[in-house]
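Complex shown without one protein chain; remaining protein chains in place.
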Amino acid sequence: MSTAHGEQVRILEEHGQESGRSLNWWGMVFFIASEALIFANLIAAFLYLEIRNGGVGWKLEGPILLPIIATAILLSSSYFVHMAGSGIRKGNRRNLIIGLIGTILLGATFLGFQAYEYTNLIVNEHMTISSSIFGSAFFTLTGFHGLHVTIGAIFLLVVLVRTLRGHFTKENHFAVEAAEMYWHFVDVVWVFVFTLVYLVPLLR
Amino acid sequence: MATRTIGEHTTATTTTGVRRKRFSESYIGEWITTTDHKQLGLMYLITGFFFFVVGGMEALLIRTQLALPNGKVLSPEVYNQIFTMHGTTMIFLFVIPVLSGFGNYIVPLMLGARDMAYPRMNAFGFWLLLLGGIFMQSSFLIGQAPNGGWFMYAPLSELVAGHAYEATPHMNADFWLLGTTLLGISSITGSLNFVVTIFKLRAPGMSINRMPLFSWMILVMSFLLLFALPSLTVASVLLLLDRHMGSHFYQYGNGGDPLLWQHLFWSFGHPEVYILILPAFGIISEVLPVFSRKPIFGYTFIAWSGVAIGFLSFTVWAHHMFAVGLPSVAQAFFATSTTLIAIPTAVKIFNWLATIFGGKIRLNAPMLFALGFIAMFLIGGLNGAALAVVPFDYQITDSYFVVAHIHYVLFGGTALAVFAGIYYWFPKFTGKLMDDRLGKWHFWVTFIGLNLTFFPMHIMGILGMPRRVYTYPGNLGWNDLNLMASVGALIIGIGVILFMLNIIKSLKQGQAAGDDPWDAFTLEWDTTSPPKKYNFLEIPVVRSRRPFYDKKYPEHADWKSVVEH
Partner (left out) sequence: ACGENSPSILNTAGPVAESESGLFWIILWIAVVIFILVEGILIYSIARYRERPGMPNPFQRHGNMTLELIWTVIPTLVLFVILFFTIRGLLEVAPENEPAATAAQPRMAVTAVGHQWWWEFHYPNYNVTTADVLEVPVGTTISVDLFSNNVIHSFWVPALTGKTDLVPGHDNKKWFVADKEGTYMGICAEYCGTQHANMRFEVKVVSKDAFKSWMSTQQQAAATPNEDLAKKGEDLFKNQCASCHGIVGVNVKQYYDTKAQCTDAPGGKANGTPECLIGPNLTHFGSRNLIAGGVLDNNTAQCDPNNPNLLKDCNLAKWLKDPQGIKPGNDMAIGALTNEQIQQLVAYLEGLK
């Protein structure tokens, strides 16, 4: 965007409004806010249906260990993506690359866990999106999150490719920042989803 | 549109002198590839108006069918598609595009900016809108237009409703669900753009508190879209999953719940109706002061009441669900929040009155429409307040009384404001004035037609006529009123034709407008008409809420005399 609309930026400088966050940063923040509301709505729908069906406490079959490991993996990826971001902010390309690769690998592992969990549920527990309302709600909510992880990982992959081609500099690396923001968002959402789907039923 | 030098890709210029014209430089290519907010704004406006005519034709079909009892013009299946598409078209494809069109064109100019924050995303949003619109209307070609009403209640919009009754087995609902999702994405991009533009690209000195009210209202509208659309997206995705993946979200037999749809839909749908009116409030707040030769009265109150409406609009959704059997406590809560939302609206109305009071009023076409807006929106607001009286709503919900409410706020409100905006800014868009006499004719014909069409609907509702009926028996005393409404619709149609004639005539032989035909107050008039590609030669510096007024009348400048509150 910055090359095609170089003029815009120049004007901004004239205004002396370059201070603070960039335009794109703000755009990303509001975009993520809107995305967050998608999850808020899905979570509300999940809770609504759960309560309509006799109160909170839908429980998955099987041990909770795997999801906990998956969660740990996903959350630790936030560290790597932060490493990537702060790396490039300091001009450290090595950290950027390591961070990106680390995040993508951890994200992929998380998706692997999710795929395993789905297969197990479908094949062994016969729980599908159509088997019950819990199935509908569970697969939709976690599936939506999985979709976001996938999108985030693809985003990071693109950033990685561009990094390897030498696109980013200390000053100019908004794509990295955006990917980082998106990834953090995906992680934070998981905390809510995980709490709702896996932890809350334990309380009962 | 000759000057397109700034902002091009530098890599694209060749070193050798002669080269072929690129596609983006041809006339059509320029429109298709443009990222200029003004051109996109016009494209939004034209598209929106095109869909207004489409939705209007659908309305005329409705009124033809209902003109006489036992009408046989449309079959029930077709009627149901028509009224669904009428509401959907008017809301998603007329009002939203037209309002974003104004926003796109005017907001950067008002703020003294060179363009929107994300010009290419802006173009993307427009093309997505056009795609979504064409996609939805194309459903008529295969005879499967959406037919579930503009709020697509489940389980009627499911493939199969409970107990193996067929509901919407064909693609009708899919067109609606996918179409609105596309339009939703388009609106999200548009809103992001507005929010960031308004927050970040204002001219030096234009603090949020000095920004024109139209920009304020576009800002609030954008936030509403950003935060309300996710509910619609989720509702639609869940329904699509129900329809095609076998999930059960809205199917009671498997633990789903039809009311989940209603909660999700209306938590979008109610903010939505304020999305449809806030920018209209903004237009009115621009037009009234200029044509009364006074500053807007109570700027701060108008601005912040808009924000209050925005917040409150997320708390009232279940007033569309008073009849679904919610617990009394919930109904009392939603009645209260709905009542509260009338207060900021009242504040606006009174401030507008105070703006014209004691002014020097010029009754040109834009002002007529703006005054008409106040007069008509008031009726829509008052009958809205009646709908919020829950026990009374039990009687009139889903009757023609509601149809009357919708149209007084949306036609008497938004559409009149849109016309005011077009008469007001047309000189800026084109450099030519619109014919004022024809404009006045347009106003009065529309005004009469609209009251003749929609006022009787209050009475029909009270006489027990339900909405969304493709026909009615002749012995229930509804005949005369329906006939009146149908005649009224024709008269509105004549008004619309007058408007189109006016546009064509003014484009061809309109009087040259000059840069500032109305002696206006805000920055969009402080540049050429139409503005050059980069809007302002010199970015203006702002010292008050009426920067252009200050510039023209330096001895009376606002910043000298006003302590801003």
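As written, the chains take the letters A and B, and residue 1 is the first residue of each chain.
As a working rule, a contact is a pair of C-beta atoms (placed from the backbone, for glycine too) under 8 Å apart; a residue touches a chain by one contact, two chains touch by 3 or more.
Bear in mind that the values here come from a model prediction, so they are computed numbers and not experimental data.
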(request) List the shown chains that the missing chain touches in the full complex. (result) B
(message) Which candidate, B:L68, B:L159 or B:V469, sits in contact with the chain we can't see?
(response) B:V469
(request) Looking beyond the chains shown, say which of B:V307, B:A385, B:L490 or B:I539 touches the absent one. (result) B:A385
(request) Among B:G55, B:P155, B:G306 or B:P517, single out the residue that touches the unshown chain. (result) B:P155
(request) For the chain that got dropped from the picture, name the residues of chain B it touches. (result) 75-77, 80, 148-149, 153, 155-156, 161-165, 167, 251-254, 256-259, 292-295, 297-301, 323-325, 328, 331-332, 335-336, 339-340, 342-343, 346-347, 349-351, 353-354, 356-363, 371, 374-375, 378-379, 382-383, 385-386, 388-399, 459, 462-473, 475-481, 556, 558, 561-562, 565
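Here is the rule we use: only the chains that are shown with their structure count from here on.
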(message) From the mean C-alpha coordinate of chain A to that of chain B, what's the distance rounded to whole Å?
(response) 34
(request) Could you pull out which chain B residues touch chain A in their complex? (result) 6-10, 113-115, 117-120, 188, 191-193, 195-196, 199-201, 203-204, 226-227, 229-231, 233-235, 237-238, 241-242, 245-249, 254-257, 260, 263-264, 267, 534, 539
(message) Can you tell me which positions in chain A touch chain B when the two form their complex?
(response) 1, 3-8, 11-12, 14-17, 23, 26-27, 30-31, 33-35, 37-38, 40-42, 45, 48-49, 52-53, 128-130, 132-137, 139-140
